[in-house]
Structures are given as C-alpha cells and as structure tokens.
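Note that this complex is displayed minus one protein chain, with the remaining chains in position.
Our next item is subunit A:
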C-alpha cells in the first residue's frame, strides 16, 4: 500500500509540477514577500499565460509561445501596477479589477471557447523528448527543473542589483526609497511586471505540459502559490536570499507531493480545491499554532511548579 503511494512515479510527477508551478510561487515571492503587495491578479495572469502559449504554439512555435506568454504577463503586471501607482487604486482592488478583466481577455485569446487542445501540436516537452531522449522518462523534469533553475538564478542576480535592492527597500520602507532618489512607483511597476512575466511563463509551461488549456486553470492559483511560499519559508527558513528562493521551489514541490498523495488516497479530483485550501490554512497558521502550544506548555509547567511549592509549603 505505502509503496504504491510513495512510488518513484508519484515523486517524479510531483517534482515536474512543483517546478512548473514553482514559477508562480517565485512570482508571488517577488510581489508578496519582497514588495509587500497582495497581487490578486495572479489567477487571471496564469490563465493568460496558458491561453497565449496555447494559441502561439498552435500557430507559431512552442518556444515562441513561452516568450509570448511572458510578454502578455508583463502587460498584465504593468496594468496592475499602473492602477495602483498612478491612478490611486488600492493594491488589492487593482489586482481584483485586473483579474476580472482578464477573464474576458483570456476567453478572447482562446477564441471564445473555454478549452483548447495541443494534442497534435509539438510542444516544448515533445521537443525535449527528442533532444533529451537519453534521460528516458526524466526529460520532462529535466526541462522544467532547468527552466526554474534559470529563473531562480536570474531572480537572485536581479535582487542583488541596485534596482533589485530598491525593489526590496520599497517593500521594507518606501520613504527611504524616495530618499535615495528612486521613484517607488517605478520600482513597483518593474516588480509587478517581472512577477507577471513569471506567472504567465508558468501558465505557458503548464499548457504545454498538459497539452491543453482551460479557462478555469488559474482558479485558486494565488492560494496555492502562497501555500508553497509559506511552506518554503517555514521549512527552509529565510536567512539569506538564496535560501528564501530555494525554499519557494522546495515548498512548491512539497505541496505538489502532498496533493499527489492525497489523490492516491482516492480523494476525488473535485475535492482538491478544498484540500488545497486546508493545506494553505494549516501552513499559514503553523507559526501561530506553534507559538500557542509553546505558551500553553510554559504555563502548564509554571502551574505544576506552583502546585509543588504550595504542597511543600503546607
């Protein structure tokens, strides 16, 4: 029983999906952890990447599809940033507005149909199968891991530049960014554009991975990505930037593994969103729960000590 649940196959699939979805978690790492903005356009942006990649892969080239998805993501991020930096829209509202608008745009990109198929089209994964054939069944993982490794390295390098430092400072103390002669509106815009690009790239990869696109593919993505982020931060720690970035990818893979195990226990696919929500709630509340238990433990110990002293006193 256990052997079938923790088989190599499950692990492999979990790692593949973990690497692909890890890009969204990386996007949220930038917007949520670094810039301190809750960007709720993530769901729509992910679907946008999915839809654009499908359309371009059908008519163009699979690699071009990823580039097009990223460009679309940049546009989405730019609109979200424009709303909050220039038009004074609250950041959460800006994300919700863009997310809502994207639904129609995504449908339009998909030719006003709610699903698209890439079954007969070459994808970046079918290309990898021929060029990375020597890896056997591991070619998908190799490709996904390669892409996220590049994304992580680029992110790490980017955050070390002065622009990256200003983006980090924007989330930390915006007044101080202004004092160092950089416009926070600019850093927020750059940050959200990069975040949008990563998010849509993830969608574009997933579309080619599962050879299809669905208008609801992005639903709940922001929750799942946040879960990965927080699992990573809790388990890997956040002492250095490298650790934090690796933690994000690790969290994403672990999350996918938990989901895979849940599916193996015959949890119906329709219940997966609820399972996701529960995992997220548990992951996010972990520090608070831990703190509460530590407090109770200390109080109990103190009370026990007091009882002993009282008895001795009598």
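Assume contacts are C-beta pairs under 8 Å (C-beta built on N, C-alpha and C of every residue); 3 or more make two chains touch, one makes a residue touch a chain; residues count from 1.
One rule holds for everything that comes next: contacts and distances are computed from a predicted model.
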UniProt lists the protein of the undisplayed chain, choosing from "Phosphoribosylformylglycinamidine synthase subunit PurL", "Acyl-CoA dehydrogenase", "ABC transporter ATP-binding protein" or "FAD-dependent oxidoreductase", as "ABC transporter ATP-binding protein"
Which of A:10, A:135, A:165 or A:246 touches the missing chain? It is A:165
Hidden-chain contact residue, picked from the options A:178, A:211 or A:264 = A:178
Tell me, which residues in subunit A touch the chain that this view leaves out?
-> 160-163, 165-166, 168-169, 172-173, 175-184
